[in-house]
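Of the protein chains in this complex, one is absent; all others appear in place.
Coming up: chain A.
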């Protein structure tokens, strides 16, 4: 869609924002509230701007003034309650489309917003002069559930002493949660930010800190920030707390902030940030765009890292001291990610959601370059391989990930991703996992582009984007100049073709405009007579998540005479490819064999097929296609590949292939790799696990000590006493990682009875016993944790004689030993806690494993106590994982309820998110299986959670959708009572009516719904009568709000009109009126009782002599909708009059109690706010 309009950027709004002031005067930690105002400076771009739509959620708005004139406004947020009227649909298709419609209705990229401000008529006349308007909004936030997060530890002392802090967060554009704004990545403006905080606190925000001034009473200070670089509202953030301040010793314009007492850790963690800066600036040949950079480390963070203009917010859990090995690369990676996003994501923003992939792609790609430089090529290639495997696995399982969705027009049926249970039209409707995969795919595609046009050109393109943006950013506001700072898919592709002169159209079409990956199956035969390798490459492009690939593919063949690359063309019908071999099979000659990298090695060729000169074959060795390759070659070829191919990716592939060949030769090859310290450590780690698997497959013929045991002894134990491990010295990280991993793998060994051999268990217990870290420079916490994991791995199911209760007395002796270790470790953790409580985490997992294997009684109480708020987050998640597992195994509804309560009430957003994703990953039941847990109450609870309970957090809502999908699938949950069948026909009618009204894309989903509905679902229409009643009641009860007054008359008019048209069956005027609103809501989804909004539409319409070019489309459609609607009623009533009567009444009785429930729920804070929201207008 965007590709066509490459000339500049067309704003969806009738005005252009140029500057915004955000002033927060008061932050109250005790009450968790915030008071402030914003002032937006806007230039109308139409002649008569009479309405301004802004985004705002949660905010209590006190007054709005436009150029010092009080302006009436309406606050309406349809996402608060997605499906109204307690609809009994209960199926995801219905919800998804409704939710998408609701998000669209407030989508700033479509010019919409929750807050609609009527420009005072006095200002209209100035229209032709295009005068600047200043919109001033006073607002407050009280105990925000989204947008801002308060962390207030419950200890003695002042707020500063308690390390209380607050910071902004959100999924994608979520700034509207904490101040009114145009919450779009494409609306840039300059900023002035003022925060008045307690004198003991620091307020960190975007841009330059101009000055800090005391208030008159000297109790507070005000931080004044200026951000002269045009920035989108979603990139604005704030963090306030009693932070310790560290000026980066290498770069004085960079400042780091952490919570009290953590300064030493901060110093260590930040000691290499300057290297990342230097790296990016060098490759991009561009200076860091902002004049300063701030990093803030906060507790209870929403995500691990989030980037905003000139600042990044990290989880405080990434801080570490110099003694910690494992965290170091992780923290560096997060820093590098954050910084990459500063360039692409914050400084350069995007035109629309469908251009997001460019930003994520570029930032992910340059982050990859940093990884390559810092951690080496092996690490980089290994990472690419992992990422590729991840995306391939996801797409094959879930269906494709589409980077650049195009929604041509709006209400068409061509949903680009019909295979998904959510819409990808908005970032806020995406499942979190999908979004992660989206980012993963984006950077892989960037790498593909690099393969095509070379890295040099690639970096030139980035440089071009950056320099254009920085030129634009230094300009004062001119029309469209700032849009140079927005990247679009078309703009990006255009610069690629300008810079490189190459056409990457097919590549983009394949991977960006189209979802799914390629699945190859390869096999070969060697034709001795012709000395030709006959390679067959087949594709599976019919199963979900796959697509057909046509084009070049590289194949590398290692022959006796050397390594040869061949480029084959994959075409429509050719499966077989003949590749001429260079060497005759002549293995008698003792000659070194040249490898791809020029190295020449001696090989023992005795394992080879005497007739063939082929050592191994690789398909697409450079990973230049997003693919999965299943290639068949003989086991000895995989072994040669593992031993002699120098590419880590090839080694990794060989190892996973060798799992299927449990032979002594495979064993030898793996052992050799394990011993070779030249080999990349992650390959060796993987070899450990493969060796364990092979050993288990070969258990009956295995000779010698358990696999890897003697190897471990040789590498890590004392020479004089081989049963004692050397005192720890982790100075060599490769061997550290190996030492950590080997016991975990060894513990997976099983003997003929499928038990862990005693020898192995005692070996691990000895490792624990003799572990001595006194002389080590590094902490051994992760090592000890992995030793506990090893113990966990050694567990096998208990032999359970006639279901006896597990007691201490009948505890297996080996298990007793294990349990003793675990008890001691867990208790020691209370006295000497390890870094990130890694040991507690492992212990909890071990205990759950003991329970699951029936060694100790299954009981969630312990885990529940560790899952409480107040434990370290890793511990909580480990404990929750155990509870989730318990819920599934024991089918405990009490625990499920407990978990869901936590989802609703826990103060930490990340924990809520994790609970839901763990539940979705390990669901207590699925659609396929019958379960006592699956009942109506649960469906109701989840539905309410999804419908209105999670309106404050986009991510959480999508998590609930995810869980709902995992439990019930797309259709109506089977545990719900069957709906009356007589409504089916109504449904069809309804669909015909609804389609034009819902401007968003119900598309095929709705179509499907129709089919689905035939069996279980209830239609909205069917429910209408009694929901109407409720609606009507609500309307009657709620005293008219001030905002309503001005619309009194038009709405009455409508009523009259309706009465005329609607001649049948509707009980009261109110009912019919509400019924209409119900359908109108499909358009606007107001959460405030329908009346205001829809009547506003009409009010606007009926205002004489008001030209409304922008509104006309909308109002037309609603009118249209009305018409159809009534039409439908006539039609339908005539036909089905009698039937409907019957069913309707039945229904009423049946669901009366439900209705009351829903009514109560709608008074919950989330939805209640909308009803009581102060839509004042004087």
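The definition used in the following text is that a residue touches a chain if its C-beta (ideal position, glycine included) is under 8 Å from a C-beta of that chain, and two chains touch if they have at least 3 such contacts; residues count from 1.
Heads up, the rule we're going with is that contacts and distances are computed from a predicted model.
Asker: One chain is missing here; what is its name in UniProt, given the choices "F-box/LRR-repeat protein 17", "T-complex protein 1 subunit zeta", "Mitochondrial F1F0-ATP synthase, subunit delta/ATP16" or "Transcription initiation factor TFIID subunit 8"?
Answerer: Per the UniProt record, that chain is "Transcription initiation factor TFIID subunit 8".
Asker: Just to verify: which one of A:308, A:520, A:866 or A:965 makes contact with the chain not shown?
Answerer: Only one listed residue reaches the unshown chain, and that is A:866.
Asker: Thinking of the whole complex, not just what is shown, which of A:262, A:485 or A:654 touches the missing chain?
Answerer: Reading the full complex, the residue touching the unseen chain is A:262.
Asker: Using the touch definition up top, pick the residue from A:512, A:819 or A:920 that touches the left-out chain.
Answerer: Final answer for the missing-chain contact: A:819.
Asker: Of the residues A:634, A:828 or A:889, I need the one that contacts the missing chain.
Answerer: Of all options in A:634, A:828 or A:889, contact with the hidden chain holds for A:828.
Asker: Quick one: say which of A:47, A:69 or A:245 touches the chain that got left out.
Answerer: Final answer for the missing-chain contact: A:245.
Asker: Residue by residue, what part of chain A touches the chain that was omitted?
Answerer: On the side of chain A, residues 153-155, 160, 163, 199-200, 202, 208-219, 221, 242, 244-247, 249, 252-253, 255, 259, 261-263, 265, 267-268, 271, 292, 299, 316-317, 319-323, 718, 720-721, 724, 769-770, 772-777, 779, 805-809, 819-820, 823-824, 826-828, 830-833, 835-837, 847, 850, 856-857, 859, 861-862, 865-866, 868-874 touch the unshown chain.
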